[in-house]
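The other protein chains are all here in position, but one chain of the complex has been omitted.
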Amino acid sequence: MSDVLETPASVTARSLRRSGRSPMPLRVEGLTLTLEGTLVLNDIDLALADDGVTAILGPNGAGKSLLLRCLHGLVTPTRGTILWHHEGRDHAPDLAIRKAQALVAQKPVLLRRSVLANLKFVAGLRRPRPSTDDLMQALREVRLEHLARQNARTLSGGEQQRLALARALLHDPRVLLLDEPSANLDPASTLLIETAIRAARAAGTKVLLITHDMAQARRLADDVVFLHKGRIVEHTSAAAFFDRPSSAEAEAYVKGDILL
Amino acid sequence: MQDFAQSFLLAGGLILEADPALVEIVLLSLQVTLSALLASALIGLPLGALLAVTRFPGRRALVVLTNALMGLPPVVVGLLVYMMLSNAGPLGVLRLLYTPTAMVIAQTILITPILIALTRQVINDLDQEYAETFRSLGVPAPTAIAALLWDGRFSLVTVLLAGFGRAVAEVGAVMIVGGNINHVTRVMTTAIALETSRGDLALALALGLILLTLALAVNALTSLINAPARMSGNVRRA
């Protein structure tokens, strides 16, 4: 198990090549989303630095996943502005932004082909195109190299998440958006995924992480956005959030009470 | 009706002795229908997928139209193709009437709407699942369509089988444009029609049984190729 804990050498090596990339901070103003008459995101203002791990916490139905999808440009907000700073100017989340980021959904959708072919498909979308050796290396980093030829749809939940993460990291995304990447996973897979998240963070990738796992948030997060009923109740450093939450809702949530 | 028992014996006998006239007719049937299937697959699969993933004004109407064209009567298709290919028609100079090529054209027209409509359905279902991932990855539309077609391949084989079944079993269109000419354009279905009109019901039914056997063989073959892949193809272990 100890080899799992190490940061794989190639990740570090890859991260060193990344200096010189433009920073990608985020500014959100008045973000509001109404779906079928229901207000699901309510007047959200948010500013995020271009590095570190931001954990998005909150009870089920708080709007965390929808917020992540709005930021990535998969859902168009009803009102408000989302601006990523990218290559010297502000962009709404468009195709160029999406391609500079990577999203790992809660239930990742993998193609109906082999594990390796799943990576090849994504590799074919980018230039320069990674070689098969690069892809095998990426699989090695998530301990899937022995399953390279297996149908991706027959992998276990943890293996699927790891493959989705390998797919996301393939192009050194500037921002990594993770929607409960280790929910219901075995400890080994969770550890692998957290290791990869740390490595990405260390390499300068901005990470947005939705999680229900308080301990995981404590382990990984630099700052916390606490969402309740579609509003941001609190946005503060992780240390501050877990030690002395300023709102009653956050305090209850950290304690493990049920929030209605 | 002792025709049934007689037909089974006759069909068995014809198959066992590989009756040369029968072999010729069966081969021509396969040749015509498989060619038509290939042509319509090249047209229908991409068009069906395009219809599934793109949104444009008039798309809804086009979907309704292709669904309706699935019920196109073969005789009408035959008549239209006859009028086009007749020496009195606009394409008469091609001299294609009463040739297997004319039959391929008629069957292609007949089954392309089926392939388009069913492909659209298959790809649409798959696209529901893949769309967000593809948008997130920034997959260009042509790549997305190709990926959807490839990942839907096992369902699409069933779509192709539906087209094959319709084409190989139809008689109205190939009768008109092929002319049921012995050794040239006589296929299973037109031979069955001919024997029926000769009142040789036992032979007609025997040919029908052979056609059925042929369809069964094609279906069994595809499910053999498909089965192991299908078993591991769509199951997601939790």
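In order of appearance the chains are A and B, and numbering begins at 1 in each one.
To be clear about the criterion, a contact is a pair of C-beta atoms (placed from the backbone, for glycine too) under 8 Å apart; a residue touches a chain by one contact, two chains touch by 3 or more.
The rule is simple: contacts and distances are computed from a predicted model.
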| item | value |
| --- | --- |
| The complex's invisible chain, by UniProt name, from "Substrate-binding domain-containing protein", "Xanthine dehydrogenase family protein subunit M", "Ring-1,2-phenylacetyl-CoA epoxidase subunit PaaB" or "Cytochrome c family protein" | "Substrate-binding domain-containing protein" |
| Omitted-chain contact residue, chosen from A:Arg89, A:Arg149 or A:Lys255 | A:Arg149 |
| Options B:Ala18, B:Ala61 or B:Ala88, residue touching the unrepresented chain | B:Ala88 |
| Missing-chain contacts mapped onto chain B | 27, 30-31, 34-35, 38, 86-89, 92, 95, 97-101, 104, 153, 179-182, 184, 194, 196-201, 225, 228-229, 232-233 |
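Everything below uses one rule, namely that only the chains that are shown with their structure count from here on.
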| item | value |
| --- | --- |
| Touching residues on chain A, where the partner in the complex is chain B | 69, 72-74, 95, 98-99, 102-103, 105, 108-109, 111-113, 121-122, 124-125, 151, 153-157, 160 |
| Complex interface listing, chain B residues touching chain A | 129-130, 132-133, 135-140, 143, 147, 150-151, 232-238 |
